[in-house]
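To start, I am sharing the structure in question, which I have written as structure tokens.
Heads up, one of the protein chains got dropped from this complex, but the rest are sitting where they should.
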Amino acid sequence: MATLEVRGLSAGYGRARVLYDVSFEAGAGEVIALLGRNGAGKSTTLKAMIGLVAKSSGEVRFDGQRIDQREPHEIARLGLGYVPEERRIFTDLTVAENLEVGRQPPRPATAAWSDDALFALFPALGTMRARRGDRMSGGEQQMLAIARTLAGNPKAILLDEPSEGLAPIVVNAVVKAIQELKRAGVTIVLAEQSQRFAERVADRVYRMERGQLS
Amino acid sequence: MTSSAVLLQLLNGLAGASSLFLVAAGLSLIFGVSRIVNFAHGSLYMLGMYVAVWLSGRVGFWAAVPLAALAVAVLGACIEASLLRRIYRAPELLQLLATFALVLLARDFALWAWGPEDLLGPRAPGLAGAVEIAGQAFPQYDLLLILAGPLVFAVLHFVLTRTRWGVLVRAATQDREMASALGVNQRWLFTGAFTLGAALAGLGGALAIPREPASLGIDLALISDAFVIVVVGGLGSIPGAFVAALLIGVIKAFCIGLGYSKLTLVAEFVVMAIVLILRPWGLLGRPQAEVRGTWTEVPIGRLSKRGAIAIALLALLLVVLPSLPDQYVLVLATDMLVFALFAASLHLLMGPGGMASFGHAAYFGLGAYACALAALTLHWSTAAALFTGWGAGALGAAIFGWFCVRLSGVYLAMLTLAFAQIVWSTVFQWDAVTGGSNGLVGIWPEEWLASRTAYYYVVLMVCSYAIFLLWRMAHTPFGYALRASRDSPLRASALGINVRAKQWESFIIAGSAAGVAGALFAFSKGSISPETLSVQRSVDGLVMVLLGGAHTLTGPVWGAAAFTWLQDTMARSVEYWRAGIGAVILVLVFARWRFSA
Partner (left out) sequence: MAILSIRALAKAYGGVKALAGVSFDVAAGEIVALIGPNGAGKTTLFNVLNGQLAADSGEVLLEGTSLVGCAPHRVARLGVGRTFQVAATFGSMTARENVQVALQAIHERHYKAETFLERVGVTERADTPCAAFAYGELKRVELAMVLAQRPRLLLMDEPTAGMAPEERGALMTLAAELARSENIAVLFSEHDMDVVFGFAQRVVALHLGEVIAEGSPDEVRSNPRLREVYLGDA
């Protein structure tokens, strides 16, 4: 059984339709990438999966369970994490506080991420626990955004353009982190513009264009 | 002023700032997470006072204070869970109206439970005396109050930074959507924030009883002060509320200390104006990113055939009305016409303008007072006095509107209310000119209009003509440009429309129409009092528009007629008519929201 299963998903904002009948799946521990340019509908796909955008039709299953009617916080508590585009960390909060917001009790048969484990994954964060979000660089913010979601001990995560606007050296750190997560058995769905990045980390790549998978 | 007097005034100001801070902090906290401006926050403070006075007779003052705060907190939790939770996605205007309905219910509840007289609280045992500071006596209890503000600020700061709940509140205040995607259930945060905010208001009220008696009018006086503080400090920012409360509290105390107690309002106005010009989002606030859907974005229809027939019949009825035997009908009809114009003018702002004014009574009252003064003091002719009322409404709207159009949504609503409250207080305090709380009496039109029937015809002509002009405006280039600015300010300005200028003009037009209504009102009653421009009157206008429907041009006029009749009937036959109207508003809000959702 696939960990994540998207069937015939259509969605949009108001009257602007963005997604047309999107279907794909990700197996347990698999890393898949939705590759396409901006405006292709990758972010909307991820947002519709986590419940931030209302779907107009189709269904989303997580561990076999329908989640497309649920609220975002319920979906997150089932163990599906989301790292948004442009990171959206809480800039008024410190690193430790950002992690606290994402914190959820550990769930069985899923890797548990203590603070120490998170700081081992992103050593840079460990040295700036008391720093406020708005005093961090883009790369540090990206690491925090991923760490914050991992603090919820997710079984699968949706990563929206993790390499966007980052210096190559930071991109390498993100690649390393994704590989580390894969080793820990986390299922990952990645939205990406850069083919090179997608090929470095993903097991399979779906191409997306104009709101459709091709 | 000697340095010791300065010190004393400073301390006085700090003592006053503490209760202001408690209320404003709660208001800000609630707004931060739920995006609801709780109009009833002053009422929670008032209830805190009454409960504390009542309890201190039974369990003593020091036990009564925390118990009163607790009681108000429980009430707050019930209100959130039973009412507000249902309207979190509703337009701001509906939310504000719902919380205003709570103001009315709380007011009548206090009236029922504790009667109309002010209740004197006890002195605080152990702190009833005075200490000598710089050679002058200063109440010991006020020192406690001075400490209470920073103390509560410190506790709040601790809760918000050191507890998981506080961290979640701050996260949700910044980005609700992201917090929910991380598994944070907002419902509990909302209930918690509302409960804590209510507790702060209750505590503020309870702590105030040794200083001032519990009274029914304190709710609105306090909420408008709190609005000023929150607008100055920045909505959603608790440090902002603290800084602004200190600033305003100290400025107020100095104005009083210098012997210019009437200057306090001007000073408040000036501070607010400066802050809004320099930092429209308040000293420590940040711009409001979220724009909620409005329900006004519906075409304004032209008059249907049925509507035209109804209006023609109504006109005929209004013309023959004076020949009916019952003369009371004429009194009621005059009121209905005046308020129809008032509601239609408010509708120009709310409907086509898309700006919810919570202080429209200011222009109505300015018109009424200017007209009355022209007739009484200057002995001008009735016509000249009516024109003066028109001018006063327009001028007031021009000044206040200039600031208001720089804001939008809930900020704009709060600012209009704050302005209206400043006008109200000025009228209330300026005994020499306005007659203070007694108002002005003996405002009668000239001889030839002295009969009720003659004056009725004048009101009928002026109001129907003015309403006609307001209606026609919707389909003029100005009306289109105004609606365009409401539907999409971005698009409107990209087409070359000066959005702010159009909105300002609409303020002036609406203000002048309300001024005319006020002037007509003054002559029809023969006397006016600060009641004429109270917050209650502003909200009456909103309810009229809401009752009739903001989508149509004719709706507000029907709404005004129905509401005037309802209020007249209720006020004459039901003791607790305010609560009745509050209940009507709540029903309306929920019906409208359910209907549109």
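By written order: A and B. Residues from 1 in each chain.
In the analysis below, a residue touches a chain if its C-beta (ideal position, glycine included) is under 8 Å from a C-beta of that chain, and two chains touch if they have at least 3 such contacts.
Treat the numbers as computed from the prediction; the structure is a model and nothing was measured.
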Report task. Sort by label and list the shown chains the missing chain touches. Result -> A, B
Query raised in the report: Given the contact definition stated above, which residue among B:Ser215, B:Ser488 or B:Ser527 touches the chain not shown here?
Result: B:Ser488
Query raised in the report: Taking the entire complex into account, which one of A:Arg66, A:Lys176 or A:Arg210 touches the absent chain?
Result: A:Arg210
Report summary line: Against the hidden chain, chain A presents residues 12-18, 20, 37-40, 85-86, 161, 164-165, 193-196, 210-212
Query - Touch list for chain B against the chain that is not drawn - result: 296-300, 477, 480-481, 483-484, 486-488, 490-499
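Here, only the chains that are shown with their structure count from here on.
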**Report entry** Rounded Å distance, chain A centre to chain B centre (Cα mean)
**Finding:** 45
Query - Residue ranges of chain B in contact with chain A within the complex - result: 161, 164, 167-168, 170-171, 173-175, 177-186
Query - Contact set on chain A toward chain B in their complex - result: 50-52, 71-73, 76-77, 81-82, 84, 88, 90-93, 97-98, 100-104, 148-149, 152
